[in-house]
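Shown here: the complex without one of its protein chains, the others still in place.
Here the chain labels run A, B and C in written order, and each chain numbers its own residues starting at 1.
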Amino acid sequence: MKGLALLLLAFPLWAGAQDAKKEIEKYQQMLGEGSPAELWELEGEALWKKAQGPKNASLEKCDLGGGPGKVAGAYARLPRYFKDTDQVQDLESRLLTCMTALQGRDRAETTKRLFGNADRPSEMEYLVAYVVGQARGHKMAAPVSHPKERASYELGKKVFFYRAGNWDFSCASCHGEQDKRIRMQDLPVLSEPAGAQKAYTTWPAYRVSNSQLKTMQWRINDCYRQMRFPEPEFASESTIALTHYLAVTAKGAPYNGPGTKR
Amino acid sequence: MNKIRRTLLGATAALLLFKPFAALAAAWNKDAFAAKTPQDALKGIGAGDVAASKDLVIEAPQIAENGAVVPIEISSAIPGTTSIAVVIEKNPFPLAAQFDFENGALPYVKLNVKMNETSDVRVVATAGGRRYAATKEIKVTIGGCGG
Amino acid sequence: MAGPMKMRATLGGGGTAAAYTDVRVLMTHPMTTAQSNQPLHFIQNVTVKQNGKTMVEAQISQAVSRNPVFTFRLKGGAKGDKIEVSWLDNKGETNSIETAVA
Partner (left out) sequence: MRILLFIGVLTAPLALAEPTAREVQDIHLRDFHSKGIVKKEAAAQDAVQRICTVTNDRPGAEIAKQLEADQMKTIAFPAGGLMGDWKRGEDIAQSGRGMTWTDSATAPNGGSCYNCHQMAAKEISYGTLGPSLQGFGKKRGGGADTQKYVYGKIYNAKAYNACSQMPRLGWSGSLTEQQIKDLVAYLLDPASPVNQ
């Protein structure tokens, strides 16, 4: 029941739509004030510092773009081009690189269980919570200077507007016009700075419907599920490019995650 | 009730040095929490007779998008408030929590509760041996007791 | 197994003397209900202490959301006050956290 129909249950006509909107905003605000997301950050920090893998190493020397071990603010400047892999990487993709390079783990093992659940969150979810929490207050500044960054941004834009799947949707079908909503759910316009900033700076997020912290890769994956697309590969070029496009569009806004969502 | 409990605690403290929490377990009002109607829940916490009070404030959204997490903030301006209980009338087990305040804790709490469906949320405060209540209806669009 | 807890205790209320101390505490716990298909597992007691003195004693039920978050408010208070929050669940598991008021 986590499809497009988020609010299948009708509630009786009791107030105007405006009042309903105001009350839902209040709900979301109060939700954010009491978020368990910080628990994921704590656990993620412990995992970040834990030595594991064949090389019995921690991720503390992982280069997220600012040099080995620099975590503070790193997320606000992702995705970006990395010389050692010669590609544009988002946070999740980069974490996988570090697990392989620093800890000596193989890709099959590190990608075996990327999306966890409330009873057993994934290592990726914990790590992501920690790293993004270290960027709170940092202004979004994903770069587009390297030729590969330019290409990634352009591809991301194309991916955003690409209509396909059984229902002919693109991201823009729902996130392309002002003041639209699905059921009661407001839809930010992600191709414009205001909407992209609002959404991007509050993801990844703790979702109370899953009692679980969800990553940006998950967010994109589940959008495609609801769009009736086939499943995108985790940290594939398309999903990284799409993330890059959104991050660049959101530039300038202070990062404020991990957020808390319904 | 607190006094009785504390006496019991004192009496058994020596036996419980290594498991201090076992003593607290005795302080869980099993009957009230097992009550299936709001009336029985109120009876269970000794609040059969309550007076409505404007000094007891429930801050909560009127609509919760997800009943699994409904934020509620409660504060009492009734002088001498020593306890606040939360009763969600339409939950299968209506009594959600009871908070006892001592030694200078303000009669204030903010917590997240589960709501099975749209329901009145009744808050009961105890002050000077008397009970006061406030009620707020919260609409739930997706119920939250399954998980 | 008891998962991590997190707590923040801050002075609030403005002015030079604090009007109150805000204690915000997060607990990792499944808080399963009788309606879920899992064994009933939930925190029953939460205790808040300030410098060793009990301030709040809470009895809670399965109706408190998964991964509970509470905010309590203690009168007055000063920097360095020791705040301790502990919980006990229906299976006898416990956890606690201690912090100094910032």
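Following the convention adopted for this analysis, contacts are C-beta pairs under 8 Å (C-beta built on N, C-alpha and C of every residue); 3 or more make two chains touch, one makes a residue touch a chain.
All of these numbers come straight from a predicted model, not from anything done at the bench.
A.B. asks: Given that one chain is not shown, what are the shown chains it touches?
C.D. replies: By the stated touch criterion, the chain not on view contacts A.
A.B. asks: Looking beyond the chains shown, say which of A:113, A:136 or A:158 touches the absent one.
C.D. replies: A:158
A.B. asks: So which of A:26, A:50, A:198 or A:225 would be touching the chain we can't see?
C.D. replies: A:225
A.B. asks: Which listed residue, A:113, A:180, A:198 or A:251, touches the chain dropped from view?
C.D. replies: A:180
A.B. asks: With the missing chain put back, which residues of subunit A would touch it? List them for me.
C.D. replies: Subunit A touches the chain not shown through residues 1-13, 17, 20, 150-151, 154-155, 158-159, 161-170, 173-174, 177, 179-185, 187, 224-226, 228-233, 236-239.
We take it that only the chains that are shown with their structure count from here on.
A.B. asks: Calculate how many whole Å lie between the centre of subunit A and the centre of subunit C, each centre taken as the average of the chain's C-alpha atoms.
C.D. replies: Distance between chain centres: 30 Å.
A.B. asks: If a residue has to touch 2 or more other chains to count, which residues of subunit A qualify?
C.D. replies: 34, 118, 208, 211
A.B. asks: Indicate the residues of subunit B shared as contacts by at least two other chains.
C.D. replies: Where subunit B meets two or more other chains at a single residue, that happens at 68-70, 73, 110-112, 147.
A.B. asks: Write out the stretch or stretches of subunit A touching subunit B in their complex.
C.D. replies: Result: residues 6-9, 11, 14-15, 19-20, 23-24, 26-28, 30-31, 33-34, 118, 184, 208-209, 211, 262 of subunit A touch subunit B.
A.B. asks: Mind pulling up the subunit C residues that touch subunit A in the complex?
C.D. replies: Against subunit A, subunit C makes touches at 3-6, 24, 26-28, 30, 65-69, 71.
A.B. asks: In the complex formed with subunit C, which residues of subunit B make contact?
C.D. replies: Where subunit B meets subunit C, its residues are 21-22, 24-25, 27-29, 33, 68-70, 73, 88, 91-93, 95-106, 108-116, 144-147.
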